[in-house]
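A single protein chain has been removed from this complex, and every other one stays in its place.
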Amino acid sequence: MGAAMFDALHRRVRKRGQPPGTVTYVGPSRTSSVALEAIIAGPDGVHSETPASPEACAVYDSPARAPGAPGFVWLNMDGLHDPDCVTRLGHVFHLHPLVLEDIVHTGQRPKLDDLDDALFVVLKMLRYDEERRTIVDEQVSFVLRRGLLLTFQEKAHGDVFGEVRKRLLASSGKLCKSGPDYLMYALIDAVVDNYFVVLERMGEDIEEMEEKLLRAPTPEELETIHALKREALFLRKFVWPLREVLARLEKGGYDLVDEATIVYLRDLYDHTIQVMDTIETFRDMLSGMLDLYLSNVSLKLNETMKVLTIISTIFIPLSFLASLYGMNFKHMPELETEYGYYVVLGVMACTVAGMLYYFRRKGWLGGAS
Amino acid sequence: MGAAMFDALHRRVRKRGQPPGTVTYVGPSRTSSVALEAIIAGPDGVHSETPASPEACAVYDSPARAPGAPGFVWLNMDGLHDPDCVTRLGHVFHLHPLVLEDIVHTGQRPKLDDLDDALFVVLKMLRYDEERRTIVDEQVSFVLRRGLLLTFQEKAHGDVFGEVRKRLLASSGKLCKSGPDYLMYALIDAVVDNYFVVLERMGEDIEEMEEKLLRAPTPEELETIHALKREALFLRKFVWPLREVLARLEKGGYDLVDEATIVYLRDLYDHTIQVMDTIETFRDMLSGMLDLYLSNVSLKLNETMKVLTIISTIFIPLSFLASLYGMNFKHMPELETEYGYYVVLGVMACTVAGMLYYFRRKGWLGGAS
Amino acid sequence: MGAAMFDALHRRVRKRGQPPGTVTYVGPSRTSSVALEAIIAGPDGVHSETPASPEACAVYDSPARAPGAPGFVWLNMDGLHDPDCVTRLGHVFHLHPLVLEDIVHTGQRPKLDDLDDALFVVLKMLRYDEERRTIVDEQVSFVLRRGLLLTFQEKAHGDVFGEVRKRLLASSGKLCKSGPDYLMYALIDAVVDNYFVVLERMGEDIEEMEEKLLRAPTPEELETIHALKREALFLRKFVWPLREVLARLEKGGYDLVDEATIVYLRDLYDHTIQVMDTIETFRDMLSGMLDLYLSNVSLKLNETMKVLTIISTIFIPLSFLASLYGMNFKHMPELETEYGYYVVLGVMACTVAGMLYYFRRKGWLGGAS
Amino acid sequence: MGAAMFDALHRRVRKRGQPPGTVTYVGPSRTSSVALEAIIAGPDGVHSETPASPEACAVYDSPARAPGAPGFVWLNMDGLHDPDCVTRLGHVFHLHPLVLEDIVHTGQRPKLDDLDDALFVVLKMLRYDEERRTIVDEQVSFVLRRGLLLTFQEKAHGDVFGEVRKRLLASSGKLCKSGPDYLMYALIDAVVDNYFVVLERMGEDIEEMEEKLLRAPTPEELETIHALKREALFLRKFVWPLREVLARLEKGGYDLVDEATIVYLRDLYDHTIQVMDTIETFRDMLSGMLDLYLSNVSLKLNETMKVLTIISTIFIPLSFLASLYGMNFKHMPELETEYGYYVVLGVMACTVAGMLYYFRRKGWLGGAS
Partner (left out) sequence: MGAAMFDALHRRVRKRGQPPGTVTYVGPSRTSSVALEAIIAGPDGVHSETPASPEACAVYDSPARAPGAPGFVWLNMDGLHDPDCVTRLGHVFHLHPLVLEDIVHTGQRPKLDDLDDALFVVLKMLRYDEERRTIVDEQVSFVLRRGLLLTFQEKAHGDVFGEVRKRLLASSGKLCKSGPDYLMYALIDAVVDNYFVVLERMGEDIEEMEEKLLRAPTPEELETIHALKREALFLRKFVWPLREVLARLEKGGYDLVDEATIVYLRDLYDHTIQVMDTIETFRDMLSGMLDLYLSNVSLKLNETMKVLTIISTIFIPLSFLASLYGMNFKHMPELETEYGYYVVLGVMACTVAGMLYYFRRKGWLGGAS
């Protein structure tokens, strides 16, 4: 996740010096080919097509179709490593060069741009990679136009749109009866729903962590808390601007977004706030756990020191006494006395008793502390 | 309480992949049956009815009753684990699918939605569970319409509305003379009043904690402070959005809320601010206590180390001296002298005196420190 | 002070379950009787009266007096433990039940309510109780109407209004020439002036603390800093809403507040900001002091450990050497040599010299550190 | 600087109980006499006069002079310990009693008051007192009227206005051609420029501090950082409200401030923001330094403990072995063997080697750590 950020910086720097609006793919290089898929929802049902080339998509543009015709087209492009393909598609749909640049440049911050005849939304899909035990982000861009929704996904596999596509192709429910704005809502909703999966996964880690913490703290836990804190930090970085995007969408005032969809967007906005709330709560909990951890270390140090102090303080004087009478002076009258040894043993016993009394009074010998 | 949050995440994830507006109960499964109760306040008094089925509630809808008729109906539903029942009720009163989803999905954030002909309010009731010594939350939803108030409670037992129901059924006071908006105020007021009970319980824990802290700190206290901090964190999470809800209600501008009720809502809003204030104060106090606790540990460590240092520093040199004259060298002239032993004892006494003087000057032997 | 907050919670809980607007005194029970005093400022001078009962106050209501008549009445009530008296007074002046509830319920947050024909202001008077060495708060409520100012004080002794009353009765200065709005300003000004006394007292404690801190830190100081931090916390809780009240008053727009009084209110507002500033500065200073204190403890621990380490590190190897030649092996050639003892003494001296050199290089033997 | 704040509190308390608008000087008592100086800029040049008494200043009031006459008067009063003089001057120029009170009461927060026919600005001049090595603040008040600028300085010596006076009397540049608003700008500019001197002095202390910190940390440094933090705290307290004052002036809308002066005020506002920025940066740097310092102490403690642990852990077992064979039991077969001594020496060598290996593996013997 942190790597993702550093990647984003590298990419941006790699394309420096080019005039603005240059469409260069700066994400990691990939081998899978770009895939285009068009789903056409018309009065006579929903069907899927695979355009041969970006140019072949021109027929999906509304002006090319009968104006006012019911239904809409969803054109999805998987994989962004072929900037040429994106450029050609952009040419077909007259997209601004900066928009194309934003689509291809995968280090974007979630945002909403109001182009004159289109809405452009960039956001981040999050997925928990079980193998690498880390959160991976993938950029998704939406271009919403009259009767047309273009979507661009960064990665070519494992998308989160499958469920929505299935529902749409089933020609059932609100999806195929509403316009592309509702479809965009449904897709963003799928993305945000996935955030909850990531959060749940993270919440499990935190819960597990917390139980461990009440037992003996180890350095590994410290690093895990640290790693979780960083994940929360990066999640927040992605969700915060998304919240703004949805707040603006939900306030309405865009011709392309139907009044009826606004209600759903408001609901979606509430979900994003819940995501934010959960992240903030995670952050607070992790901070609290870190404090608890460090306090525990501090307490244990104190306890360790008490053990050392008690043992040392009891035996060091005794050892001195023993050493004293181990001296080899010729004239040491005590050594000659018959009960000297027993007197010394008695003195030692008294010293121990005195020390123990002192420690007890200080509360150092009490049960837990 | 923390568990509650994790639960909310699990629930949300469990219902992922369903189209928005699907009414699935995602709370813990329950066995008690759903209970419907209608209280009808009319010009001829207040009485209570138990509708046989959700459909039977259609008669309570204002269009079904004579328009402009005085009085109102309060329809309360206890237990949300039967989503079918909620859906049927929603159908009867033409509620938006998203509203029904929010009612049933018990992980909602408190909020106010202005539907065209209704106000939808979600909030959290808090109860201190004495047995488990933890705060439990329960979702309560309100749908306020002309002449009708629908309330949905998550749990089927121990509700906080009992007092208000009793007052209403007694047909006395402002409650039965005002509209359903005042009833909603009275119910929310009962919920917020309960927050103070929870806060008082928490305040007692904090007070008790504070007294303990002035005595010897133990690891248990650390965990208690930590637990209290987390509780304050979660309380804040519920009360903060409630404050916003009431702020919006109090600003007025809703047809369904009477001008006369606004004064009461403002008072209620003041109470919520007081709740927030108290929570913030608790948080500040707990932080202060944690600081004090850790400082105490740190101070005690220093004290422990002083004891060890004083004892070690005094006896280690003495022991060395003793060991020195315990050596078995053939030629050690001091050993042969008549007063060697006494000289060594004298040197030792001087060393002790010197050390004690040094420690006194350093202030290590002073009373408390 | 902390106790005050917990008290407020207890009180609020104690009155739970009553319908809103019920006037129950929830403060500590008192024995002194309620006192009513009316000061009438008319064109012919200022005089004081003692109404026999709340009902007898009806004559002070402006409609009862000639309309447009110059002068005004200040009706002050000392002690709130007789809610019945407050209710009767409220009845005489047609006050809203919620207002009466707020007057009597002494756990209010400072606030300003704009009733239709009156302004209702609640604030907290602060007094430093020298005996208990703590800050006590007392609730004061103002009801400002055309030609009439009602004031309610929680406690029956030691009020802060004495000075203003004297100035008013002296019939001199701006006080008796202006209306009740200026009188209210003068009274709030007296309350805020008292805040400075409390702050000065606290500032003295902080100053004294700071001097102590530069000398040896003791655990008592830690607790004092902690206690001062909590006092600052509670002061802030009272002054922050007062600032809002004055900001709203100063912005004008209230018929009952004369344009000429606004200038004075602005001045008062500036004073409240100064109070806030001072409290924030105190908080920052106390935090800084706590940091300094803990750093000092940490430094002293390090110093303690250095002493221990230096002594141990020097003598432990020497003791070992001495013990070595204290062994009783039959065949230990060194013991037989004539100068063995002196060689060992020499080796010991070298060890000490080496250790001292090492510590000096490490900077452990330098003056201060 | 801290003292300054406590002083302000004492002063405010000392004047409690007086009616608002009472002009009592509450600053430290001074012996130097009050000085009035008038500088008259007319079409025929600039000259300076010394009015005999406050009443003699009446001729400088614009109504007294020909209306619309070019030029302006700057009347400066040094020293505020003679409140009577201020009151008389206020009487001559019809100033509001609260304004006079604010001028004389030297514990004011910087502020801007828009009187009907005048602008009243209070701000703080800061000076670094090299002798006492502390920052001293002095209150400066401005009353800007049509054709007249009144300035009041708290202290009678070492003012910051000298440079501007010289430039004005030289009758050259923009100063004497513009109105009194530009003169006020020039004077405030001189005050703010002085802030940079104070900041530079503080910056030098911080720079010096930082170099010291990279060497061995001493307790003195801790106190210096603490003192610098407090200075930054107080600077911030003075500059923050000044920023607001200038923001309001710069936004224009005051008849008395010429459009042409606004450009300069905006520049001045930028400077204040720079002052704020620098203070915030200082605060952040000082916090960082404190962290670094404490981390260093913590690291050094760890290092100290390592030295102690290494020495103790190596020699304590050896000493035990030596003591073991120093026992005087009759039957200790090892003592009789011929090579027992050498075997024990060998065992000791092995123990040391083992310990050293263990510590090396733990990384405790590595160079720096």
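Before moving on, here are some points about what is shown:
Order as written gives the chain letters A, B, C and D; numbering starts at 1 within each chain.
In this section, a residue touches a chain if its C-beta (ideal position, glycine included) is under 8 Å from a C-beta of that chain, and two chains touch if they have at least 3 such contacts.
Just so it is clear, the structure is predicted and the values come from calculations on it, not from any experiment.
Among the displayed chains, contact with the absent chain in the complete complex occurs for A, D. Per the touch definition above, the residue from D:E55, D:E200 or D:E338 contacting the chain not shown is D:E200.
Residues 2, 5-6, 9-10, 12-13, 16-17, 19-21, 96, 98, 102, 107-109, 111, 113, 216-220, 222-223, 226, 229-230, 233-234, 237, 290, 293-294, 297-298, 300-301, 304-305, 307-308, 311-312, 315-316, 318-319, 322-323, 325-328, 332, 334-341, 344 of chain A touch the missing chain (whole complex, contact as defined above).
Mapped onto chain D, the interface with the missing chain covers residues 163, 167, 173-175, 186, 189, 193-194, 196-197, 199-200, 203-204, 207, 210, 214, 263-264, 266-267, 270, 273-274, 277-278, 281, 284-285, 288, 291-292, 295-296, 298-299, 301-302, 305-306, 308-309, 312-313, 316-317, 319-320, 323-324, 326-332, 363-364, 366, 368-369.
Simple rule for what comes next: only the chains that are shown with their structure count from here on.
If chain C is removed from consideration, the chains that remain connect by touching into the groups A, B | D. Under the contact definition stated at the top, no chain borders both chain B and chain C. Two copies of one chain, chain A and chain B, touch each other, and the residues they use overlap weakly: the shared fraction of interface numbers falls below half. Rounded to whole angstrom units, the spacing between the C-alpha centres of chain A and chain B is 26.
The centroid of the Cα atoms in chain A and the matching centroid in chain C are 42 Å apart. In chain B, the residues that touch at least two other chains are 298, 301, 305, 308, 312, 316, 319, 323, 326-328, 332.
Arrangement of the chains shown, judged by which pairs touch: a linear chain-to-chain path with two open ends.
Those chain pairs judged to touch are A-B, B-C, C-D.
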